[in-house]
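All protein chains but one are shown in place.
Each chain carries a letter (A and B) given by its place in the written order, and its residues are counted from 1.
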Amino acid sequence: MADYDDIPTLKDNIDRATVDSVLALDVDKYKYGFETDIESDMAPKGLSEDTVRFISAKKNEPEWMLEWRLEAYRRFLTMTEPSWAKVHYPQIDLQDMYYYAAPKSSPAPKSLDEVDPALIAMYDKLGVPLREREILAGVERPNVAVDAVMDSVSVVTTFREELSKVGIIFCSISEAIREYPELVQKYLASVVPVSDNYYATLNSAVFTDGSFVYIPKGVRCPMELSTYFRINEKKTGQFERTLIIAEADSYVSYLEGCTAPMRDENQLHAAVVELVALDNAEIKYSTVQNWYPGDKDGKGGIYNFVTKRGDCRGVNSKISWTQVETGSAITWKYPSCILRGDGSRGEFYSIAISNGYQQVDSGTKMIHLGKNTSSRIIAKGIAAGFSDNTYRGQVSAHAKAKNARNFTQCDSLLIGDKCGAHTVPYIESRNGTAVFEHEATTSKISDDQMFYCQQRGLNEEEAVALIVNGFVRDVLQHLPMEFMVETQKLISISLEGSVG
Amino acid sequence: MTTPILEIRNLHARIEDREILKGVNLIIPPGEVHAVMGRNGSGKSTLSYVLAGKEDYEITEGEVLLDGENLLEMEPAERAAAGLFLAFQYPIEIPGVATMTFLKAAMNAQRKARGEGELSTPDFMRAVKTAGTDLHIDTDMLKRPLNVGFSGGEKKRAEVLQMALLQPKMCILDETDSGLDIDALQVVSKGVNALRNAGRSMLVITHYQRLLNHIIPDVVHVFSDGKIVESGDKSLALQLEAKGYADFDNAAA
Partner (left out) sequence: MAFSVPVRLGAAENTLIEQLNSAGAAATAERISVAGLPTRRVESYHYTDLKTLLRSVPPLADQNDTLDAFLKSGATPFHVEGAHQITIANGAVAYDDNAPAGVIVGKAEGNALSTRDDVLVHLNTALAKESLTLTIENTIEQVIQIDRRIEGEAAHVLDSAKIFVADNASVTILETLSSSDAAHVGNHATYLAVGRNTVVTHIVIDLSPRAATQFSTSEYTIADGAKLRTVTIHAGAALSRSQIFARFTGEGAHGDFTGLNLVEDGQHNDITIDIRHGVANTTSQELYKQIARGRSKAVFQGKIVVERDAQKTDAKMMMQGLMLSNEAEILSKPELEIYADDVVCGHGSTCGELDEDSMFYLMSRGIPKAEAETMLVRGFIEEVLDPVENEALAEALHGVVDRWLLGKAG
């Protein structure tokens, strides 16, 4: 069992860079809460077969896609909302929101020159690099290509040319449906079936955009691929769909970020992400989720109900999920791995921070089907304010998953006595040769650690940020380098007002 | 010529795809103590596991005779009953099984395998007490679960206690000096030396010469890249200590 004295100490876990970045913190809170004034093309309000047809028509989709959506819509009508998660919210009125909103200016820009400058400016403000030419003119090779999705459409995808030289397809899913129908038909819903769950089925009916990535056999993607999701319009749900296919012996690292304006209404974000890794392929998927969490009284914020699943379909394939969850009023999200190929490996590294009245119910599923499959789960939950933070995870070894291995470590930290931290693992061994190890701890920041930091001149809030950054370090180090420092700042900001 | 206690002929073994033993030849006559020295990763510990019958290894070539009998055909427990004893480098902790219970089970299992009757409890207690005294093992330690929470010294003393009680023909000591301070090393070595006799042979595996000051070998072998590359008397150990293993690497190539 865990050594319970083994909560992070300063010495081991916090380096100088962390201290500096924490000390250099801005004091602003949710700094992405601005709204951009861009005229939008909207679908009629509410969910109906007509809405589904409207979306499909807007996207110029082929007939098969419309049929697929309608089938999903019919399934959806027979389903009920899940109630097992430890989250509470008023009934969502699906008829009181819009399912499609697109910037009017340039629905399908051919190049960056055609993109509305207001949009580019908005992404600049968010710190998302879309100015391809400037980056290309820079001294170094580009290291990130971005697909920018605002409300219901992809507004621009950078570095497509560069990537296509090695055969990589990186575009919006709408475009992929038109341009690469055989790939989409082969893989779409092959990981998350249409009727997988309530929100996934809703997504299948009304998804509007998202990213599509195809890495051909033997190709190691030369740069990070990234999608930046932005909800801008009022009363609009965002239903994005992402599909990533890594052919045999390929590698890709993908990062997703998301923000939304501050509003006092709750907005629904119900995404589906599917990953397919074939023989010896590796997909690394990182998320920094920073949807608007609501105000200090719990008003407003995004309902983030997301289905993310990776299928390690090939032998020795590997899928690794890293997530930093700081935003959303409610998070309901379980990035999972189906370890189908013999020798495949799944990883899940998570930091989930909740403050104010946020509710997080997040974790993963590692489904071991193939022989010699292994998985590793490191989840760090930090609850502050009046929030509830639940880790929910399933590890299961099927009868045929000979020599399956899992290691799980879940640690929770409580800051203050009005919040809750919960751990709900489902550990299912159906195979004599499977070896599972699971450990969970819950603790608070020790008075000794606080005193030590304060004695060295940090105020209470800085000390908490510092210690928390140490607490989550095991996970942070799995993020691409570029995002580590950014994330450390984000963590500190998320915890503001949690002490004193 | 008398039958050697241990005879290893051209032994090759692998774990998964990696060949670790690459043709080991070794003959240990009765009563002799042989030392095998080599750097970490040279395959010394593999040799001890292969001789004791650990499942993970696949023997691809060669044979091993224990007192003339084919060792490789036997199960680990049969090898033990036939007189082979391995003092583990890292003795395994067995929670919930009192050391005393384990000792009795092991002694009686071996007796049974050899067609001897079970020891009576008083006889068993007497034997344990006698053997334990010299090794500074008290009854309190014997009541604790086997090796659980034992210090490094306690674990190694417990190994030697088992060796004393089981009276093997062939003892293999795998890095017995690791994790021991000088006092513990003396106690353990004294225990081992007390067990030396004309009918019992020993194979002492170590990578430091230090242990061989206490347990003085008749023959020293240098192990490198999965086989014995040089053999000599105890002065070879001193030579190794002075010059290191580098000189012998070419011989292995």
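Everything that follows uses one rule, which is that contacts are C-beta pairs under 8 Å (C-beta built on N, C-alpha and C of every residue); 3 or more make two chains touch, one makes a residue touch a chain.
On a predicted model such as this, the values are computed, not experimentally measured, just so you know.
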Checklist line | Selected residue (touches chain absent from view) among A:Asp50, A:Glu67 or A:Glu439 | finding: A:Glu439
Check: Looking at A:Ile245, A:Ile415 or A:Val475, which makes contact with the chain not pictured?
Finding: A:Ile415
Note to self: Looking at the full complex, which residue from A:Glu71, A:Glu428 or A:Asp474 touches the chain that isn't shown here?
What the structure shows: A:Glu428
Next item on the list: By the contact definition given up top, give the residues of chain B that touch the hidden chain.
Entry: 52-55, 75-77, 79-81, 85-86, 88, 91-92, 94-97, 101-102, 105-106, 109-110, 113, 145, 162, 166
Item checked: chain A residues touching the omitted chain (full complex) -> 1-2, 4, 80-81, 83-84, 399, 412, 414-417, 419-444
